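Note that this complex is displayed minus one protein chain, with the remaining chains in position.
Chain naming follows the written order as A and B, and within any one chain the residues start at number 1.
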Amino acid sequence: MNSQIRQTDSQGRLRHFLSIEGFRREQLEQILDTAESFAMLPGRQVKKVPLLRGKIITNLFFENSTRTRTTFELAAKLLSADVINFNVNVSATAKGETLLDTLRNIEAMHSDMFVVRHQASGAAHFIARHAAPGVSVINAGDGRHAHPTQAMLDMFTIRRHKGDFTPLRVAIVGDIQHSRVARSQIMALNTLGVSEVRVIAPRTLLPAEARTLGVHVYHNLEQGLEDVDVIIMLRLQKERMEHALLPSEHEYFQLYGLTTERLRRAGPDAIVMHPGPINRGVEIASEVADGPQSVILQQVSYGIAVRMAVMSMALGATAGEAPS
Amino acid sequence: MNSQIRQTDSQGRLRHFLSIEGFRREQLEQILDTAESFAMLPGRQVKKVPLLRGKIITNLFFENSTRTRTTFELAAKLLSADVINFNVNVSATAKGETLLDTLRNIEAMHSDMFVVRHQASGAAHFIARHAAPGVSVINAGDGRHAHPTQAMLDMFTIRRHKGDFTPLRVAIVGDIQHSRVARSQIMALNTLGVSEVRVIAPRTLLPAEARTLGVHVYHNLEQGLEDVDVIIMLRLQKERMEHALLPSEHEYFQLYGLTTERLRRAGPDAIVMHPGPINRGVEIASEVADGPQSVILQQVSYGIAVRMAVMSMALGATAGEAPS
Partner (left out) sequence: MNSQIRQTDSQGRLRHFLSIEGFRREQLEQILDTAESFAMLPGRQVKKVPLLRGKIITNLFFENSTRTRTTFELAAKLLSADVINFNVNVSATAKGETLLDTLRNIEAMHSDMFVVRHQASGAAHFIARHAAPGVSVINAGDGRHAHPTQAMLDMFTIRRHKGDFTPLRVAIVGDIQHSRVARSQIMALNTLGVSEVRVIAPRTLLPAEARTLGVHVYHNLEQGLEDVDVIIMLRLQKERMEHALLPSEHEYFQLYGLTTERLRRAGPDAIVMHPGPINRGVEIASEVADGPQSVILQQVSYGIAVRMAVMSMALGATAGEAPS
């Protein structure tokens, strides 16, 4: 799908951020290091910096997602960029224009970066392929394919709590089949060299090619959680149940909901993550979501720093103070 | 409702602005004085000032109100803050997330201030109670409870035209029962020490506890207007008529519409106020709305200065040149 698109330039510097695929370990670590330079200390705000002053960043959202759009808008404004929100649904495509014409038109308006959200897998690559030289594209979620900044904020959260990736056992629990986040996470975890990635899911929510992704597959939650250091819960899309892939919320929780009791199977210092919004009592019990091992809200905070890192790196403007 | 929330810190400095309740006269006067430092001279624009440079202000609107949102956005931008518009209806709550989870998530994105509009009374207090330390909350209207910046811009308008509050007789006319503005106005007028507050309304649009609010109640408009210095008309929500609380627009105007003739009952220099949008020929005659005693459009202008004052004070950044 992305054979023709290079995400880095000839010097290995970030140009687009479309998927985790194709990045080496040092490159992902460089993103995490740069994010570190933006990350807030506990109780402190992220400080606005002038790195992208004068740059125009366009949020090109073909699919509504207020929360994701807002985190990118916030990250851009903290970098002193100007932000244009372009909701494509209400615009030109409604007038019968082709997608490519819409893109060419938006591009002719001269943005420095497009942050793209689209319901079709591969849309961000398509847009990057047709972007003018010097224009960066960031994938903010395309179909079931990828959501790389979400994966990187998860990696950042893990590194902040666990330090070294090498010895870690990580379990991803839930609807692997329909999750662009899970695909990106698995790739990032393997690239960063964790000891083991497990996926835990009912058979109906597991893609056929799961075993080729370099993961261990479990269908039993208790067994899968045994001794893990990191638990990543996925959001259950309630639409799935209507399509008979799942019996009921109640039954799902009985089998795959993360409860305090089940959490005891994991390592004593295991952290619990979730991309939000959480369905309390469906994929996770409230006492776990709000408990001492949950780092769910820190993920949201770290998301701003990680997006600032990716945006500033792709536009060639990094703080420079990031540790090598 | 707000027993646990302090709107000022231990030094008495503004932190949140949720309701007029709990503020002393000097504190309200300090807000008016600060607004004075921002207010435009006739024919002059408000000048942009760098007081909140680098701050992020999030408009958190659970209820659509383009006009109110715009005045806060404009005030924030004139203070050089960055503004994020977060419309909660179209976002997370639609995905089945609880309100508190939504709030915690938005908060984890690190805003310096939330401007909150919500259809439920007490929502702004709820959000302030759960906000991180250092994050300010401004109430932009919650249910029937309060709309304190609207009340303060009304006080500012009165002071600009009348100078001293002490000798004033003020009449509030219309749907007291359903008005968050009226509750805030009555409290502000009494705190600022006016001579007399009158409310004039049909029995069906008057709350049962009206007489406990420190006001004189009139059901006859002519009698109530006698010798007043300030007339505050409320907007008639047309929905009320459908619910049989009111006979018809025409009949309402016959009894409670402010006409030139009725205005003669008031003092010769009485000013006429209205929060907008006005219903011409329902609560007010066009010749009064557009007449020499009307200060309705000045209220809108002053609203920017008053919101700038509250925002900059709550974030600890005031111009300093305000008269004590």
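The criterion applied here is as follows: a contact is a pair of C-beta atoms (placed from the backbone, for glycine too) under 8 Å apart; a residue touches a chain by one contact, two chains touch by 3 or more.
Keep in mind that what you see is a predicted model, and the values were worked out from it rather than measured.
Asker: For the chain left out of this view, which of A:104, A:129 or A:216 touches it?
Answerer: Counting the whole complex, the residue in contact with the absent chain is A:104.
Asker: Mind pulling the subunit B residues that touch the left-out chain?
Answerer: Against the missing chain, subunit B presents residues 40, 43, 45-48, 64, 66-67, 70-71, 73-74, 77-78, 238, 276-280, 297-298, 300-301, 303-304.
Asker: Determine and list the subunit A residues touching the chain excluded from the picture.
Answerer: Its contact residues with the unshown chain are 53-54, 56, 82, 84, 86-88, 90-92, 95-98, 101-102, 104-106, 108-110, 112, 132-134.
Everything below uses one rule, namely that only the chains that are shown with their structure count from here on.
Asker: Could you tell me the distance, in whole angstrom, between the mean C-alpha positions of subunit A and subunit B?
Answerer: Computed value for the inter-centroid distance: 41 Å.
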